[in-house]
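Note that one protein chain of the assembly has been removed; the remaining protein chains are unaltered in position.
Letters are used for the chains, namely A and B, taken in the order the chains are written, and counting of residues starts over at 1 for each.
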Amino acid sequence: MKPASDLSRRSFLQAGALGAAGLAAGGARIAWAQGKTDAKRGGTLVVRSGPIRGIDPHLETWNATLQVVHQTYNALLKFNHDGTKIQPDLAESWEQKDDLTYVFHLKPGVKFHNVPPVNGRELTSEDVKYSIERQMTNQPGKFQHAYFFLDKLASIQTPDKYTIVFKTREPYAPFLNYIASPWTVIVAREVVEKHGDLQRHAIGTGPFIMQEYRRDQEAVFVKNPAYFKKGLPYLDEVRLQYVIDPVAATAAFRGQQTDISYLEFADVPSIKAAKIHVADITTMFPIVLRTRPYDDQRPNKPPFIEKKVRQAIQAAIRGEEFIEVVRSGWGITMTGPVPTYRKPWALPASARPEYDLKKAKRLLAEAGYASGFETELIVGSPGDNVKSAQVVKDQLAKVGIQVNLKPMEMAQYYNKSYSYDYSMSVHTALTGEEPEEAFRPYYGANATYYRWGNKEIHRLIDEQAKILDQKKRVDMVHQIQRLLLDDAPNVFLYCPIAHYGVQPWVKNYVVPINAYDQRYEEIWLDGKKA
Amino acid sequence: MSLLRVMRAKPLGALGGLLIVGLVATALLAPVLAPYDPVEVRSSDRLRAPSLSHPLGTDDFGRDILSRVIYGARISMLLGLGAVAISTLLAAIVGVLSGYYGGRVDTVLQRGIDTMMAFPGFVVLLTIMAMLGQGLGNVILALGIGGTAANARIIRSAVLAIRENQYLEVARATGCRDWRIIARHVLPNIAAPIMVVMTLGLGVAILAESSLSFLGFGVPPPTPSWGAMLSGSGRTYMIQAPWIAVFPGIAISLAVFGFNMLGDALRDLLDPRLRGGPRGRG
Partner (left out) sequence: MSRYVLRRLMLLVPTLLLVTLLVFSIIRLLPGDIVTLMMSEQGYASDKAKLEQMMGLDRPFYRQYLTYLGHALQGDLGVSFWTKEPVLDEILRRLPVSLELALLAMFFGILIAVPTGIFSAVRQDTWLDYLFRTGAIGGLSIPGFWTATVVIVGASIWWQWVPPMRYTPFARDPVKNLSQLLLPALILGLALSASIMRMTRSMVLEVLREDYVRTAWAKGLPESAVIARHVLKNAMIPVVTIMGLQLSALLGGTVIMESIFVLPGMGKFLLDAITWRDYPVIQGINLFLATGIIGLNLVIDVVYGFLDPRIRFG
């Protein structure tokens, strides 16, 4: 019987000067551990929200959806704020019985919100089974995170009301991380049966009950009096306010209309100068320069079919310049698809491809492109990636590659991106606590976000998931990344650092590393003006 | 009437005219005037305040603002002239045909105009940009098409006003061909309102481009358009580096101001009804 796994600690800050988040983490946790007696009850928390299309946790991918989802639902397990430990949520204990079997024991007496059509009934293992099965359904117009469990589970059994037994087909190393993923929440089947999907209704077991939901304006939640974690939440109400214009949003924060807000980096110095706490979080969304995708149905084309061309591009790109120009220094460089702070999965700094213009020119000449070539780069507009695209153009011009920028509105960009029909693009990738989230959906055999037809990499990606021994798995994940750096389908530009402002009257809140984690159940307010 | 007398009579218009001359000169002489390359990224020179080496400062890519504002004049002129040329041409065709022939032609064309005007200007712009994609040419096309309907109405009323004139009837009675009448009599007489419309349209086009940029539909980077500078990095770095936005903003304001003043003065001068007040000057 193996105990609940402990992800190894990883350092997430490269530069020492950015230690603020670390200090805040330590400080705040001690305050909470010392006692909930100084917690004040009541008040409304206002948080800046991002654009949402819908709030169905199984269908959507944007983190604003999770801002809603995490108020109203719970999961079996969850990560702590820096992603290093898995903690219980709905499951009070769990164990891995053997290589293929995981058993979870639910807390008894957890009730859904007392809202029709669920009406406050008790959560049982059947609900867990239903939710996981729904999450991994492969149907059109649906499930983004199906790849977590699809074709990996042999069975989900519910021997009694509070016990769930998962059996995987083969040893599946990512299993627990996926169970603890912010997306794997437990929903109620009655809501799905009544409304067809969960895009506009959120009825779960969570600390807050949804009172109002207006998609492009705000969502309002009130305290769940029957929440299963006794004593929580402290707040009476949570309001997610959608402010699309970043300048207006920062002004709203300065004007004390929002309590927690994502901030633009250009505004951070002046807000910090006003003695307001700003957490600097290295995000999980690296910016990537992609070259032409290919698979069995879509063969690659010149010039990108030549490995040397791709390697030349890699050698001509200098990551630091992106961080300076696009983010004013707020970012970290990368050594591969797994961000550098995720140790031990990330490659060491020594593995980073070298910036070498001479080598780039030599490789181009060897591939037959001594005088360079012309190509097109698509990017979604508006956004920072348009700026990154300009830096790419400028850098590649130095080795004779003429890049024509084609910014396009998001709808068209996604269209081209997912029909895998482009020569180059600048893209925001997704990663997660589970390391394979950084490469399986991109370079694996059934990848969705990108297509790369290198069969050796496919095989290795399939294999690494089956290795339960962490040390061996790390080795294989490193091997995969080294192969990717050599094959160079993409160049990993940088990982942005994002900023979240927290007003001084918001207590007991540590901004989590994972921007997808939006749980406010332990926050209380002290000193907020009404 | 000598130019000097006109300028003294209409000082605001004269000021506008001077501004426009300056704008055109800047646009034409851009490569000579600009000290730096407007699009080259120089990451070591980012966000510098105005100084001797960079009189208007640099932006977040290290590019010289003065050079970008100078080249931006080119973009603005291209935008304005292109958009106005397209919209005036289309509007003139529709307006003249509608006004001259009247009757069923007029009714049908008017329905067309009504249809176009039923879409708020911005909606038309956005839809066209979504169809065509980003790019300077597409923005010009969109602005041109978007401005057609309103101008067509104006031209039509101008033609209607002339139609009543006697000599048109005479021309028709003597058997002159329609297109000849249009070319010889109609067009020269509506030249005045057309000129006014065009001048004002230039200012509108520049402003519209900056609004499109704000929404993400404007001229794509790294092209130095004033609107993109104002709504992009200018806004982001408003507090840290206000010079990025201030100078393009001043440029836009001066250009729009100039076109409007010039257009107003032209209208005053060319329309005999508007010359002089109740006390009857000129």
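FYI, contacts are C-beta pairs under 8 Å (C-beta built on N, C-alpha and C of every residue); 3 or more make two chains touch, one makes a residue touch a chain.
All values reported here derive from a predicted model rather than from experimental measurement.
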#### Entry: Contacting the left-out chain in the complete assembly, out of B:85, B:192, B:215 or B:270
B:215
### Query
From the list B:78, B:205 or B:261, which touches the chain that is not on show?
B:261
### Query
In the complete assembly, which of A:417, A:431 or A:481 touches the absent chain?
A:417
### Summary
In the full complex, chain B touches the hidden chain through residues 9-12, 107, 111-112, 114-115, 117-123, 126-127, 130-131, 133, 150, 203, 207, 210-211, 214-215, 227, 230-231, 235, 238-239, 245, 249, 252-254, 256-257, 260-261, 264, 267, 271, 273-274, 276-278, 280-281
### Task
Spell out, residue by residue, where the missing chain touches chain A.
53-54, 59-61, 138-147, 150, 196, 199-200, 214-218, 241-245, 247-248, 250-252, 254-257, 270, 409-412, 414-419, 448
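As a convention for this text, only the chains that are shown with their structure count from here on.
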#### Entry: Mean-CA-position distance for chain B and chain A (Å)
46
### Interface residues, chain B side, partner chain A - complex
40-41, 43, 46-47, 60-62, 129-130, 133-134, 216-217, 220-222, 232, 235-240
### Summary
The residues of chain A that touch chain B in their complex are 246-247, 264, 266-267, 269-270, 321, 324-326, 328, 381-382, 386-387, 389-391, 393-394, 405-409, 411-412
